[in-house]
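Yeah, one chain of the complex is gone here, protein chain that is, but the others are all in their spots.
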Amino acid sequence: MSQPGLTLEAHVAGLITGIPPFSVPAKKMAIWLFIIADAATFAACLVAYGFLRNGSASWPRPFHSITNVVLMTFILLTSSLTMLLGVRAAKAGDKSAAFRWTMITAAGGVIFALLHIREWLALIGEGMTLFHNPWGTELFGASFFSITGLHLLHVTGGVVALLAVGIRYKSGRYNADDLEVTGLYWHFVDLVWMFVVPFVYLLNLAH
Amino acid sequence: MDTPDVKANEPAARYTDPIGKYIVIYLCILVLAALQFVIAYTHVDTTAMFARMLFVALAEAGLALMFFMHLWAEKRGFLLFVVVFTGFVLLAMQYGWTDSNRMEVGAPYSQPKTGVVTQ
Amino acid sequence: MAKLFAVTIIVIAILSAIPILRHTWWTAPDVSMHGLPIDEQMSETMAEAGISFLASQILLAIFIWKFSHSKPGEKIRTFPGGAMTMVLGAFLLVGTEVLALGAFGAKAWATIYFTAPTPNAMPIQVQSGQFAFYFRYPGPDGKFGPIHPDLISEANQNFFGLDTDHDPDSKDDIVTAEMAIPLNREIHLLMHSKDVGHSFFVPELRVHQDFVPGLDLSIHFTATKTGKYEIVCTQLCGLGHYNMKAYLSVLSQEDFDNWLKQQAAQQ
Partner (left out) sequence: MHDMSAHAHVAHHAPPTSFIRKHIFSLDHKVIGKQYYGLALVAVLVGMFLSWLMRIHLGWTNFPIPGLHLLSSNGAPGNLMTPEYYLQLMTMHATIMVFFVLTTAPFAAFGNYFLPIQVGAEDMPFPRFNMMSFWVTCAAFLVLISSFFVGEGPTLGGWTQYTPLSAVGSVAGPGEGSGVVLWAISIGLFCIGQLLGALNFITTTLDMRTKGMSLWRLPISTWGWFITSIMGLTAFAVLMPACILLILDHVAGTSFFVPSNLVISDQLQPHSGGSTLLWQHLFWFFGHPEVYIAIVPGMGIVSHILVTNMRRPMLSHRTLVYSFGALAVLSYMVYGHHMFVSGMNPVSSIAFSFPTLIITIPSTIVVLIWLGSLYGSKLRINSASLFALGFISMFISGGVSGFFLAQPSIDIMLHATYFVVGHFHMVMGVAAMFGIFAGTYFWFPKMFGRMMNEKLGKIHFWLTFVGTYCIFMPFHYLGLAGNVRRYQAFPADYMQPLVPVHKFITVAALLTGASQLIFLYNLIHSRFWGEPAPDNPWQATSLEWSTPSSPPPFDNFGGKLPEVFHDPYQYGVEGSSGDYVMQTSPERIQTVRDEA
């Protein structure tokens, strides 16, 4: 600045107001920020896994069948669609449809989690643990369980959130925006799975 | 004075797209997901397979981000913030890969092996 | 108060600079072939950073002195050119300064780390462990016998896990607790750690490299002055970290040969 007063201040402060620069309301902003942070968390895990896999002389490829993971992927992707329909219905004011779709989504999450746990148990049955597995490089079990475990934790959290928000939405305590925010999180969990499947499962497929 | 511009506070993403659009996107994602499984059964080396899968996964994620999560319908500023910021941070995380390569081959400046054997 | 403060800043800045200018505490004299660019880089940086340091501290002091006693009616004034001066100054002066130094520094770094040792460099192996260094010379056959981690044992004095009964290459290897190297001969130091991270730091040699468990590293250097120096560990490795050190003797070729013979006899 040089001397005070280069321009005469426009007195009508309305010209410059405190409008959110992104026009994204606080709750939605918060979930997006959380998603960004969570993306960094998952990326750190995946980078660590890639780092170690890339640096290992051999890496086990124990997965024979893709049936289970195809099923899981299909269910999770579909649950994203049902979520979307739920939010859309909520925005259009159709409360009961919104609630129904939300519960269907949560059910998809539950099925996904159950399939996932079944798969885990099968692998544990084959002798795979965090620090040991029958196929060699021990880090395989550690990275598999920690990455899919983190994802499973997110799914579980998502199911709980869907149920809680869904029920409160129905009872009128929460509104369509809250449902939308929960939906964003659910889509993100889905999005992470799109990276987990190829890197953790498909790259380790037996040939 | 009157209240701040209420309209400006309203989200840009309004979830009024026709259901058909969602279903098309959903199908696209399903196809891409299937593509990954197909790639898994091609006979290329791990690096190439990884690159292809990453590419497909990014496309899938892009669709989900833009249309399922409605980023495309938000203000461009917000889209840029999310994509550029996240992308930058995730890229900055990739500095370490050369050290991963060295885990097997040792340091690039050490030619003779020191003779450590793995039993 | 403000004047006192200004004077204090200047006094502190100058007092801080005196030990640097007088080299009261300074880096040990260089005895290595590759150290010259490092030392030049150091003195260049010291000069430029020193000037920046003194200039900015003194400027701060002068401004505090001058502008803390304004009279009631006085108007505020603006630095000539405003913020633009500052931004341009930072980009032009500091920008060129750091980039120039960065380029020279990168070159110095490259001459040390991006070059392979010459073929007739003398290989010596060093192993770090809690809390000692051990050295291995390949002996007359010029070959290091393989290391068997399961045989490594302090208790049996088998520091490198050698199997002299089965590995012919290991038979004549010479293991020592001190390091000796011949003068003016390039050394190819093969480094590994048997347990946790450690570091190999010889200030006089301008050599500083961490041991990375699970990774074989190597460095190469040439000593240009006889003498006895200290190798210290600079990577936190546990309770004995402070006491983890070894001596490095730079000997004439003749002395070195004698020393090696002596050590071989003790195996």
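Some observations on this one:
For clarity, chains are labelled A, B and C in written order, and residue numbers in each chain start from 1.
Rule of thumb we're sticking to: a residue touches a chain if its C-beta (ideal position, glycine included) is under 8 Å from a C-beta of that chain, and two chains touch if they have at least 3 such contacts.
Given the structure is predicted, the values throughout are model-derived calculations rather than measurements.
Here the chain not displayed is in touch, across the complete complex, with A, B, C.
Across the entire complex, the residue among C:Val87, C:Ala116 or C:Ala177 in touch with the chain not shown is C:Val87. Seen from chain A, the chain kept out of the figure touches residues 1-2, 4-9, 11, 13-14, 16-18, 20-22, 24-27, 29-30, 33-34, 36-38, 40-41, 43-45, 48, 51-52, 55-56, 130-131, 137-139, 141-143, 146, 150.
Looking at chain C, the residues touching the absent chain are 1-2, 5, 8-9, 12, 16, 19-20, 24-28, 37-38, 41-42, 45-46, 49, 52-53, 56-57, 59-60, 63-64, 67-68, 70, 74-79, 82-87, 89-91, 94-95, 98-99, 101-102, 105-106, 108-110, 112-114, 129-130, 149-150, 152-155, 161, 194-197, 199, 201, 203, 206-215, 217, 230, 232-243, 245. Counting over the whole complex, chain B has residues 1-4, 85, 88-89, 92-93, 95-96, 98-100, 102-103, 107-109, 116, 118 touching the chain that is not drawn.
As a convention for this text, only the chains that are shown with their structure count from here on.
The set of chain C residues that touch two or more partner chains is empty.
Within chain B, contacts with two or more other chains are made by residues 102-103.
Interface residues of chain B facing chain A in the complex, by the touch rule stated above, are 1, 4-5, 8-12, 14-17, 19, 22-23, 26, 29-30, 33, 36-37, 39-41, 43, 46, 49-50, 53-54, 56-57, 60-61, 64-65, 68-69, 74-75, 77-78, 81-82, 85-86, 89-90, 93-94, 96-97, 99-104. The touching residues of chain A, counted against chain B in their complex, run 14, 17-25, 28, 32, 36, 39-40, 43-44, 47, 50-52, 54-57, 66, 70, 73-74, 77-78, 80-81, 84-85, 87-88, 91-92, 177, 180, 184, 187-188, 190-191, 194-195, 197-199, 202-203, 205, 207. Contacts from chain C toward chain B in the complex involve residues 113-117, 123, 125, 144-150, 188, 190, 192, 214-219.
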